[in-house]
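Let me give you the structure first, and then I'll get to my questions.
Apart from one protein chain that is not included, each protein chain of the complex appears where it belongs.
By letter and in written order, the chains are A, B and C; residue numbering begins at 1 in each of them.
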Amino acid sequence: MPGLHLPRLLTLLCALLVMGVFGCSPAKESADGRIVLRYLAGPDVGGGSREIIRRFEALHPGIKIKMVEGPAASNIRENMYSTSLMGGESTYDITYMDVVWVPKFAAQGWLLPLDDRFTPEMQDEFLPGDVLGSIYDGKIYRLPAQSDAGMLYYRKDLIEAAGFKPPRDWEDLVRIAKALQDPPKIWGFAFQGKQYEGLVCDYLEFLWGFGGRVIDKDGKIIVDSQEGIDALAAMVSTVRTHHISPEGILTFQEEEARHLFQEGKAVFMRNWPYAWNLVNSEGSPVKGKVGIMPMVGRIPGSGAATLGGWGWGISAYSEHPEEAWKFIAFATSAESLKVSYRKGGVIPARKSLFKDPEVLAKSPHFAKLYDVLIAARPRPVHPMYARISDAIQLHVSAALAGQETPEEAMKGAAAEMRAFVERK
Amino acid sequence: MAKVTVKDIRKTFGETTKVLEGISFEANDGEFVSLLGPSGCGKTTLLRIIAGLEYADSGEIHIGDKEVSKTPPKDRDIAMVFQNYALYPHLLVSENIGMGLKLRKYPEAEIKTRTDDAARMLDLQPLLDRKPAALSGGQRQRVALARALVRRPKVTLLDEPLSNLDAVLRERTRGELKLLFRKINGTAIYVTHDQVEAMTLSDKIVVLNKGRIQQVGTPHEIYHEPQNTFVAKFLGAPPMNIIPAPQILEAGFSPEVPGEAKDRLLGVRPEDLNISVDSSDGAIAFDVTLREATGAQTVLTIKAGALELRANLSGDWPINGLKAFVSLPADKLCWFDASTKEACS
Amino acid sequence: MRPSPWARLFLGCSVAVIVVWSLAPFLWQVITSLKPPAEVVSVPPTYWPSSPTIASYFKIFENRPFGTYIVNSFIVALGTTVMCTGVGTLAAYAFARLSLPGGKWAIRAILLVALFPPTILIVPLYKLIKAIGLLNNPFGLILPYTALNLPFTIWVLMTFFKQIPKDIEEAAAVDGLSRWGTLLKIILPLSAPAVATTGILVFIFSWNEFLLALTFISRDAARTVPVGIALLSGVTIYEVPWDQISAAVVLTTVPVVLMVLAFQRRIIEGLTAGAVKG
Partner (left out) sequence: MKDEGTQVWINWSFAVPALVLMGLVNVIPIGQAFYFADGFSALPLDTRLVSSLKNTFVFTLATVLIELVLGLAMAMVLLKPLPGRGWVRAAVLIPWALPTAIMAMAWQWIFNAEYGVMGDLLYKIGLVSSPQIAWLAKPGLAMAACVLADVWKTTPFMALLLMSGLANIPDELYEAAEIDGAGPFRQFCFITLPLLKPTIALAVIFRAIQSFGVFDLVWVLTGGGPGGKTQMIALYVYDTVYRYLDIGYGCTLTLVMAGCLALMSGVVLLVAGREEA
């Protein structure tokens, strides 16, 4: 290799290395002496978070908030937090958490209990499901910010034109879907059928709607009860017997379902509230033709919603928990949540905003949404929730694919959960 | 140019394989010395030790007035021509030749002149801008030689440089080599198993066998005064006749045997035998059992009782000459001790 | 051997098939990147954008500091390539040519190490990188990438070095080259094809690595391309901005293609120079 002098090159590399070591060590305090607090979140769509941070920093000149924008996929962010917290270090002072992370993180001792700061009176101002989902083993670890719950979207126009009413229970939904669908031009029901967390959310809504539970009060696995099997059978029937959902449903996440529905190719859709603004956006073929309601169950009124949603926690390894609390309290104030709502359409976790005239004027559907959210239930609160979720994902997916009967699937899922969840 | 002194070099491979067992010889300034011996005699190892590519277990190498036994090759001021030439495939012929000079930080201009000189000497000028892959075997060999000579080293080491050439080319190159070294008058150590190369090229031959020196001497001495039966048999084609003295006496010859006949071997070169179709005084009659004529010479295998000899005579031997009358040349007889195989003078 | 017309035709067809096979999914990215967002999800898919636009290419730069990502990726990939081939060459040379008592066991150990999937290494590595203060530093990636690629690099180079005739090295020693000099001036140029090949493979690995890059780098200014692409966001966090992702993929592939083209000359030269015979 003429011209390339290896020793010199290696020296250069070493020099760079040394420079790197001393040049880039992450400082806990910024150059101007302010305390720096970091957190990891998804892409800041709409810039709401940046706005809140700006306001906070103006109010607290001694604190600097650094938002690390992670990937949109929340499971990746969960792992990024886990990696850092497993290392027992304080890259992130603040954790911006999905509701299902709380028991897992808390059980590991990674989170600071907030009970002395987040009083029951304060808790009352938030949606009950979000608060419930923030509690693990009697202590509260999270300040809810964004609420989320599964619900049923339906084509108002089609249903009315055919003389139907919105479905009252599951059988009703199947009947209407079958009557109105014309596959592959238009399908009856779209949901999330890919083997991932969303599938569990969908299944839980069926399970609860059919009167079942995953874990009973004593911590025993009861997902393979008759209710659990019936719920799965109902879910499977959409693809396997009634054919109201396309075979591809097994690859559907939120966006696939939303696209199908938005293009006018589905009568019903189970999805999160975020889809509302999109299906009603300019240029959407179904703009103004969509209704929302809580998910249906086996009997009228038994429908349930899976609670999603995000909130703030403080890392047990943070050197500045006091300042961190200041920020998360600020970020969950009614004012800040309104900023998030305005900029990014984020659904607030505070009850008061659903009665805010400004909000209601812009989003009239919030009135209905409130009913859904208030009834939403958190997923099983268990430190081994990820194991539970994976067992459900795997076997529900297998059942949807026709590889296992609903009974086999639920028995299998329960066996897997018992083997590992009860081992711990 | 310098004198090379090799002192009591010993080398063992592994635990027990003794390759060299105390080798000592000198190559004087400007001398062309061949290391001659059959394969496996240790000659290449010896050369590599002189070069510094391997190190001896004990013993000393002096080049000029410097003791270099522990010096790396580059500091010994030697050059070497390898059996497979070992040209750098990625460099041009000119770069191959100039590499050693460049590494010793000679000025560009001098490298150029010297490279050109060497190239001229070896007829390589038209090839300077090629890569080794584009050369024939003979051309590669000449490049390897040029690479060695261009440095004007104290010593040039050559490891069977002709063995990869075909017969005709080998003979021609041999001649060129001789002229070349005579011209530059450089010290050279040359490894070969080919006695003709050794005989024709060398000022001095070191005959090796099984890790020991058998004889050191001029080609003439080696040929005519072999110090033991190995040297006697290794040189010359056909090789020297070596016969126990009693057998000679029994056949009717009556040479003057130094010492007890039973302890002696007689050596006589095939071409030194006096042989004739006609009987004469003191000549013994032999049966001709084989006649091999090569035109210029004829080799006869002759037999009298148990005694079998080979004779080499210039010119022809009549086809019907079934009897040969042989007498021994009294001044050209070599005597060896029957037990030690050493020459006894 | 003069190929018959049929053989030439066959060869031509094979080349065409290979090129189409290799490029088709990439070309699909190119086409997708030129579509307006709405057309990306049209059914049936359109094979040529109805109104081609390069808006998505601008969008990715507005959305994210892509220029910075590309520079970072270059630093990391180039650093890894240089370090890995450098360190790997030294080790491979030692194992192939120098007398190393126990070297055979070391080589086996190296292969054994390669058997452990990098996935498992993340947490301990994170601790390590954190401990030496290299989080958010290109070297925090260069070091592990180098180590992860070393077994392969050493193995390939070692095999190649063994094929180089020993007497060329000896000639170099006589000519006056040290061990170092021999390695740099003789062995390396002779192994250029192998070094270039491993270099390309290592470069591309480092250019594409996702998990470690995601975990070790949290500062936007230090991020690399694959993570940057994963951070592209649509209107909502659920939406996948296909047009932008495609544009980013296309854009970031260009440097790699240039790199390959640059290296590739060396490969041809090396392979066709009659290599190291005679």
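Everything that follows uses one rule, which is that contacts are C-beta pairs under 8 Å (C-beta built on N, C-alpha and C of every residue); 3 or more make two chains touch, one makes a residue touch a chain.
Keep in mind that this is a model prediction, so the values were computed, not measured.
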**Message:** One chain isn't shown here. Among C:Y57, C:F95 or C:Y238, which residue touches it?
**Reply:** C:F95
**Request:** Pick out which of C:L125, C:A172, C:L188 or C:I217 touches the chain that's been left out of the picture.
**Result:** C:L125
**Complete:** Residue positions on chain A contacting the omitted chain are 75, 78-79, 82-83, 86, 104, 108, 184, 193-196, 246-251, 256, 259-260, 265, 384, 386-387, 390, 393-395, 397-401, 403-404, 412, 415-416, 419-420, 423
**Request:** Mind listing the chain C residues that contact the chain we can't see here?
**Result:** 1, 11, 14-15, 18-19, 21-23, 25-26, 28-29, 32, 40-45, 87-88, 90-91, 93-95, 98-101, 103-104, 106-108, 110-125, 128, 143-144, 146-148, 150-152, 154-156, 159-160, 163, 193-194, 197, 200-201, 204, 207-208, 210-211, 225-226, 229-230, 240, 242, 245-246, 248-249, 252-253, 256-257, 260-261, 264-265, 267-268, 271-272, 275, 277
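In this section, only the chains that are shown with their structure count from here on.
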**Request:** From the Cα centroids, identify the chain that ends up most central relative to all protein Cα atoms.
**Result:** C
**Asked** By CA centroid distance, what chain is farthest from chain B?
**Response** A
**By number of C-beta contact pairs, the top two chains** = A-C
**Prompt:** Cα centroid separation between chain B and chain C, in whole Å?
**Reply:** 56
**Prompt:** Whole-Å distance, chain A centre to chain B centre, using C-alpha means?
**Reply:** 90
**Message:** If a residue has to touch 2 or more other chains to count, which residues of chain A qualify?
**Reply:** none
**Complete:** In the complex, the residues of chain B that touch chain C are 48, 51-53, 72-74, 78-80, 82-90, 99-100, 103-104, 131-133, 137, 140, 147
**Asked** chain B touches which residues of chain C in the complex?
**Response** 165, 167-168, 170-178, 181, 186, 189-190, 192, 273-278
**Asked** Can you list the chain C residues touching chain A in their complex?
**Response** 38, 41, 43, 79, 82-83, 86, 122-123, 126-127, 130, 132-139, 180, 184, 188-189, 192, 195, 214-215, 218-220, 222, 227, 230-240
